[in-house]
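Missing here: one protein chain of the complex. Every other protein chain is in place.
To keep things simple, chains are lettered A and B as they appear, and every chain counts its residues starting from 1.
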Amino acid sequence: MTRLPGRGRVDHDTTWRFTFDGRELTGHPGDTLASALLAHGVHRTGSSVNLGRPRGIGAAWAEDPGGLVQVEEPFPEPMLLATTIELHDGLVARGLSGRGRLADVPDSARYDRMHAHADVLVVGAGPAGLTAALTAARAGARVVLVDEQSEAGGDLLGTADRIAGAPALDWVSAAVAELRSYPDVRHLQRTTAFGHYDDGFVLALERRTGHLGLAAPRHVSRQRVWRIRAREVVVATGAHERPVVFCDNDRPGIMLASGARTFLHRYGVRAGCDAVVFTTGDSAYASAVDLADAGTRVHAVLDARAEAPAYWRAECERRGIPVRTGHVVTGTEGTEGTGRVSAVSTATLRDGVLGEAARIECDLLLVSGGWNPAVHLFSQAGGRLRFDNGLGAFVPSGELPGVTVAGTAAGVFDLAGCLSRDPADAGPAPTPPLVLWRVPGEQGRQFVDVARDATVADIARALGAGMRSVEHVKRYTTIGTAHDQGKTSGVVASGIIAELLGTPVRELGTTTFRPPYTPVAFAALAGRSRGALFDPERTTALHDWHVARGAVFEDVGQWKRPRYYPRPGEDMDAAVLRESRAARRGVGILDGSTLGKIDVQGPDAAVLLDRIYTNLMSSLRPGMVRYGVICGVDGMVLDDGTVLRVAEDRFLVYTTTGGAATVLDWMEEWLQTEWPELRVHLTSVTEQWATFPVVGPRSRDVIAALAPQVDCSAGAFPFMAWRDTTVDGVPVRIARVSFSGELAYEVNVNAWYAPAVWERLLDAGRPHDITPYGTETMHVLRAEKGYPIIGQDTDGTVAPYDLGMAWAVSRKKSDFVGKRSFARVENRNPLRKQLVGLLPLDRATVLPEGSQIIGTDTLPEPPVPMLGHVTSSYRSAELGRPFALALVRAGRDRIGQTLHVPVGGDLVAVEVTGSVLVDPEGARRDG
Amino acid sequence: MQLIECPWCGPREEVEFHYGGEAHVSYPPDPSTLSDEQWARYVFFRANPKGRFHERWSHSAGCRRWFNAVRDTATYRFHGVYRPDEQKPVIP
Partner (left out) sequence: MSIQPEHPDFLWRNPEPKRSYDVVIIGGGGHGLATAHYLARNHGITDVAVLEKGWLAGGNMARNTTLIRSNYLWDESAAIYEHSLKLWEGLEEDLDYPILFSQRGVLNLAHTQQDVRDSVRRVEANVLNGVDAEWLTPDEVKKICPIVNTSSEIRYPVLGATYQPRAGIAKHDYVAWGFARRASAAGVDLIQDCEVTGFTTDGDRVTGVRTTRGDIAAGQVALCAAGHTSTLTDLLGVPVPIQSHPLQALVSELLEPVHPTVVMSNAVHVYVSQAHKGELVMGAGVDSYNGYGQRGAFHIIERQMAAAVELFPVFARAHLLRTWGGIVDVSPDASPIVGRTPYEGLWLNCGWGTGGFKATPGLGWCLAHTLAHDEPHPYVAPFGLDRFVTGALVDEHGAAAVAH
């Protein structure tokens, strides 16, 4: 055991059990999986993805390139860092070889999302972040403070630093307590800001219950995505220590110096018994000294610089730690089995030349090659970076409106600077770091990205192949593409590339920082938008009735529409034959409430509609209805429907179910952007009106019974007229329109009263065996009459003429939207596809919708010339045979011809007919 | 995700808006007098600059009103918004 009793911020009095790679181990509350493993001397977590080399814990937090594990219980989650998993009782995890495993059962945990608005968002609760949050809060600002760790303090959690003579963590506690006293401060720990977008928009992931393990309450979301909009964003995200590249630098037991210090101070764990420290700067000395004080034998501090800092040299000497300046690590040896480092080779390095060599046995090698400010969030939002030669790192450069970078993220590496305090708190005077990317040695054993097994040799090979750009090299070598996205390897790679090419790093630049900062589970981003909440379900006022009647529903846009109402033993075909027979012979009723409806009001309402519709609408008299077609500017049919004139200055426009929003937006766009002088207002009333077509020869009897005060005779209430009346005092509007060719009435009522009026209609229709029917029967009835469904019989390439709707295109109007396109060359092409009917000659085959149509009675070798395709196809009770509608090249000229449709392996002969197959003379319209 | 300044409602989230492409492309006064080329130009061709772009937006999930904006298509930054009846602003 390397746990130090009483040390760190873990609860030594409580012991938890967990399992790693099948071994049952123990840890304490406050541990991470990594600290608990290290407490048992376990460094190795798995193997590398390509070479299978041992991999281990290399840092104490998210920058670790090595310690990947798979959580198996409580629920499988792949590719997590042991350093960021908070230990809990019963955790089961195992090491990985670079690839994780997804659960094979659905994740039942909840995920959600919250919005927050702030004057100031501070990212990071280290010394700089806390200072910023305090400053803003004291000024009365609305503050959100997020920090990725389980508690505030940032790097201070892993040090023994002091502030104003007291432990730094006392200062942290006081700051947190003060922040808690402000009502407008929201302080979130375990919350990682992972994406920074325009205008102060930051996304942060709060891990809410994962650390509770099996005890996590099921009603609380496991993770929450915070969508924070802030006027000012303070990026106080600290810095990542980076390694130096040398031979066999990828073994377990090789760790960033700051990581070992954190394991010691925060978790009370000594990462090794015999340590060597290899550094290019001052900060690693504190790790050496603290570890020595904790009982680790520190055999040497190898400082690549010519001069060691005097203060730290003295501290080391006091503890008997040899400090060797001008020394580097040239290679390592490992232990059989775990692969853990067992010795390091060291040598002097002067002017790029290695000198006298030595070997030091150890079980822990701490490395510090300098610090990379965590500029990710600054860069994601468009902040520019510059390469600082002194630090050997990219630092923020220039202004980014609304964004401030503070503390080590800005390249400020002393605590006093981070606290914005006077330098009295400052530590010893720093000695400038040495920027050293790699030690001379065998390139193929020098790992730049241990997660991807990518070496200096790989970089050299890429450059030798002709590559000059960092992006090319990254793609060639895969450096920086692993779980850590190059947090420690990215800048090192740039440095080595620059070195090998002999160009300055600043000219090469770095690869782009992209969200997310750390990996985020898909489910967290999906939030609640799953299942029924994936997309809103729209239902009509009669939905419960439909469900009770056993309707089978289909999705039409967001709507749930009854497709048919099967009776016991009926399949869809049987139900539809029954329903359509009822509508043709007796009376049927449909819930057509999903039809789009737009209330068009204003003195210029008729002018607007004349410009939008291909037909003339201004000549429509109040009390009457007209069918109309809308085209795009390209002259292709966009939507259709009836238009009901309510008054001189008011129309009620019906659209298709799927086209409602499109048509409203279309009209608004023209009205507002092209014709603002028109005095018209548009209002969607789709949800306000319920609409029930009552269809069939007996429909007049039903309407007469429902509304006895309305004269329903054909003379008094002609086709394409509408009448207002009341039923039980409820206003009802009845329109004589027909989408089936039968005598039909469309009953419209305020949706609040829909169920009542529907029931009244059913009562009134009972003597006639009124039959509710669904969309499938509606489609059959309309297809028998050759009425197209926009979006089914059209596809955005069909003009009104192609549908045989020249009658719906006004010749009187000088212009309307789309008119000019009709005159283009292609629109006058005699070979355009036209809507026709098809009758399979075998009188039996229901042609699959979508089938293609060919002219020959044998199938030639591909490519086979195609004449068109089947758009709608049904069995017809009325015709006693199947039929179809189709778009066919020069279709109207082919009426009477026999064409062929490949179905399965066969060719089905079909006769081309006009599109109207039932009641072509229109005799049934008046009943 | 940006904040977009609706001239009537003030700054709102991008998801509330609908994009309308290039602004100031007027419907031709008499399309029937146009050649097929001229008509095609109106129907299908829109400017696609990299940089400042006068474009249309609609606050579709808010006040439902259309407005114009000057936005940089490289940086996505809005340099101004104005109502359809206002003059095209001169942006420095």
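The criterion applied here is as follows: a contact is a pair of C-beta atoms (placed from the backbone, for glycine too) under 8 Å apart; a residue touches a chain by one contact, two chains touch by 3 or more.
Owing to the predicted nature of the structure, the values given are computational and were not obtained by experimental measurement.
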Options A:A521, A:C631 or A:A690, residue touching the unrepresented chain: A:A521
Given A:E77, A:D250 or A:D610, the one touching the chain that is not displayed: A:E77
Hidden partner chain, touching residue among A:N50, A:T503 or A:T683: A:N50
Per the touch definition above, residue among A:L203, A:L434, A:V492 or A:I612 touching the missing chain: A:L203
Chain A residues that touch the omitted chain in the full complex: 49-50, 75-79, 98-107, 109, 195, 197, 201, 203, 225, 461, 464-469, 471-472, 475-476, 478, 481-483, 485, 512, 514-516, 519-523, 525-527, 529-532, 534-535, 537, 554-556, 634-636, 791-792, 795-797, 821, 824-827, 829, 848-852, 854, 861-864, 866, 869, 871, 902
Chain not shown, touching residues in chain B: 1-2, 14-15, 18-19, 21, 36-37, 40-41, 43-50, 53, 55, 71, 73-76
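Operating definition for what follows: only the chains that are shown with their structure count from here on.
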Rounded Å distance, chain A centre to chain B centre (Cα mean): 27
Chain B residues touching chain A - in the complex, by the definition given at the top: 1-3, 13, 18, 20, 26-27, 30-32, 34, 36, 39-40, 42-44, 56, 58, 60, 64-66, 75-77, 84-85
Residues of chain A that touch chain B when the two form their complex: 197-201, 229, 382, 633-634, 665, 668-669, 672-674, 676, 814-815, 819-821, 823-825
